[in-house]
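As you look at this complex, bear in mind that one protein chain is not there, while each of the others sits in place.
Note that the chains take the letters A and B in the order they are written out, and that residue 1 is the start of every chain.
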Amino acid sequence: MIKGMLVGLAGLAMTMSATFSAAAEDVVKVGLILPMTGPFASTGRQVSAGAKAYMAAKGDMVAGKKIELVIRDDGGVADQTRRLAQELVVNDGAKVLAGFGLTPLAMAVAPVSTQAKIPTVVMAAGTAAITKASPFITRTSGTLPQYSVPVGTWASQNGIKKVVTLVSDYGPGIDAEKWFTKEFKSKGGEVVEAVRVPLQNPDFAPFLQRVRDAKPDAVFVFLPSGVGSLFMKQFADRGLSDAGIKLIATGDVTDDDILNSMGKPAIGTITGHFYATSHESPENKAYVEAFRKDNAGMRPNFMSVGGYDGMALIYNALEKSKGDATGPAFMAAVKGLSWTSPRGPVSIDPDTRDIVQNIYIREVKDVGGELQNVEFQTFANLKDPEKAEAK
Amino acid sequence: MLTILFDGVAYGMLLFILACGLTVTLGLMNFINLAHGAFAMAGGYVTVVMMNRYGISFYWCLPAAFVVTAIVGLVLERTLYQWLYRADHLDQVLFSIGLVFMAVAGADYFMGGQQQLINLPPELSGRMDVGGVGIGRYRLFTIVVCAILALVLQLILSKTRFGCRLRAAVDDRRVAMGLGINVPLVFALTFAFGSGLAGLGGAMGAEILGLDPNFPLKFMIYFLIVVSVGGTSTVSGPFLAAMLLGIADVAGKYYVPAIGPFVIYALMIIMLILRPDGLFSRGSGR
Partner (left out) sequence: MTMVQQEALVSRQSSDAAAEGRAVRLMKRRSRIRIYEIVIWLAAVAAYFLLPSKMLILTEIAILALFAVSLDLVLGFAGIVSLGHAAFFGVGAYAAGLLALHYTAEPVIGLFVAALVAGLLGFLTSFLILRGSDLTRLMTTLGIGLMMAEVANQMAWLTGGADGLSGFSLNPILGLFEFDLYGKTGYLYCLAVLFVGMMIMRRIAFSPFGLSLKAIKSNPMRAGMISVPARKRVVVVYTIAAMFAGIAGALLAQTTSFVSPDVLAFHRSADVLMVLTIGGTGYLYGGVFGAVLFTLVKDALSVVTPQYWMFWIGLILVVLVLIGRERLNRWAAYLPERLSGKEREQ
């Protein structure tokens, strides 16, 4: 028994001593909390790689401060995220929190950000409401309404009249469904059926059959990236494209990370999103090259660019606030920031602290033996429509 | 309507192949092996690596997946599992969950966390129309392969000498040993065979169910449902259970999507209340 206690105490002491080591004045610690294990591990991998890529490119000094990245795994479990955030702030002296792979994870941290006045940079989670949860939250990924609406606009302009929506049955999916439907209907289109697929869903057959039976011109899809690729195969297998049903989707479905392994069935899919690996700009070219070199040839996807721009935002804000990382000063600096990201020009909306960016409509094409999302139309400088409407 | 039935049957068949290895370990050897999905995942990854890295034909990958996982199963049985046949169920549950965790992290380390996809040969992709019923070629292929396997399995168990020995060993280990049956060998071979089947199931399921490091956790529940509903003492029980679940799941999602996800769990609980020992229990044999 006493032995057990001693072991326990020794363990506590060990973990403690590790946390007391740093926190000098001229270091700004950035606590990066991501799901590195579990079903959303690929999000964590991409975002952290993106953040590291920025630091590798720009060095770790800004405005006289040394930036230090502390990565923690929350496994995609919200109470872990909350505890890690609190510990990073209280024990490790983190000045900025960042990461957050999923909406509930970001939501769980919001009270901490507010209470401790810690700037919090959401790098991946995509539900519109997150930035409303705390005045210290800003975002560098994008919101689902933001890139669902342009897909609706595009569809209504390109001869698509009848649509079935198919989304994952949780927050972001419902967001996507709602905003696509709204935009598409206001432009005179008709949504004949709304199919929601449970998150834990191994087989798409019954849902696809429903889509097929409704005989629409196109099906609008939002699914989290890994599941999306599976969907794509079954979509082709069921002969939906042969039956004249077009596939339009948010960019999550044709995630660049795995797009290439989807093979032929993916070709011709129209998606709307804020970033494609194939985006043509010198910034992106340099980014993709550096990223692939450091990550064994892995393709950077939209999540990685969220991580990259998250660090860009932190650097730029610190530059502007002259190294002041305290909540109010930092957030004041964040508002209205703008810079050129690998995805194109981006800025932070001073009112909502959410990102303003271009949304591209892309088609999946075979480019030199590799499948790519090829951009062909741009909707410039879009704000998140949900918060824009609320005003 | 018929298309839905067809899809349901295909899905059920796939569940059966994935789960029937578990029937063998759980039912015949009375070992709660939650790590069964890990073997299926191994089979899936064997296929992915062979096809995508070395360009080997899909048809060769299937037997390879079977053989490789069977060998892995044999090695694990000899080194680890055999010590736990007599342990209580809680130990078995913990041990196999531990194995699952290791498999999940290991797969993530070696293969990465993303979905793995395979490209089927052209003659298996797409679908055909037979009398107004849309039939996916790959699903048809699945049904045929699984049906043959189910038949073979049943024959092996009931007609061959090996099946006879296995049943004897299960019924009464000591008497079986007394009769000169090499029980450990029989068990090891059976375990290897069950793992091999899981590997084959994983290889075939990669196309429909997807494959990522969380596969064992995600589908563990489905396997367990099939086995516990079907009962563990026959092959036909889990087979019917798998069919029932497959069809109910697919039809439930098609006709009443709002409660689709509940169907499979609700069905399981009802079945378990009505028949706590499975659809076709052998009575209180053990």
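Assume contacts are C-beta pairs under 8 Å (C-beta built on N, C-alpha and C of every residue); 3 or more make two chains touch, one makes a residue touch a chain.
Quick caveat: nothing in here was measured; it's all calculated off a predicted structure.
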Contact with the hidden chain (one of B:Y85, B:F101, B:F141 or B:Y255): B:F101
Sites on subunit B contacted by the missing partner chain, in the whole complex: 26, 32, 80, 83-84, 87, 89-91, 93-95, 97-106, 108-109, 217, 221, 224-225, 227-228, 232, 258, 261-262, 265-266, 268-269, 272-273, 276-277
Residues from subunit A at the interface with the omitted partner, ascending: 1-5, 7-9, 11-12, 14-16, 18-20, 36-37, 41, 44-45, 71-73, 76-79, 82-83, 86-87, 89-91, 103-105, 107-108, 110-112, 115-116, 127, 129, 133, 169-171, 174, 198-199
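Following the convention adopted for this analysis, only the chains that are shown with their structure count from here on.
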Subunit A and subunit B: spacing of chain centres that average the CA atoms, whole Å: 36
Parts of subunit B lying in touch with subunit A, wherever the complex brings them together: 3-4, 7, 10-11, 52, 105, 108, 112-117, 119, 125-127, 134, 136, 138, 207-210, 212-214, 218-219, 222, 249-254, 257, 260-261
Subunit B partner contacts - residues on subunit A that touch it in the complex: 37-39, 41-42, 45, 195-196, 198, 200-203, 205-207, 209-210, 212, 226-227, 229-230, 233-234, 236-239, 257-258, 261-264
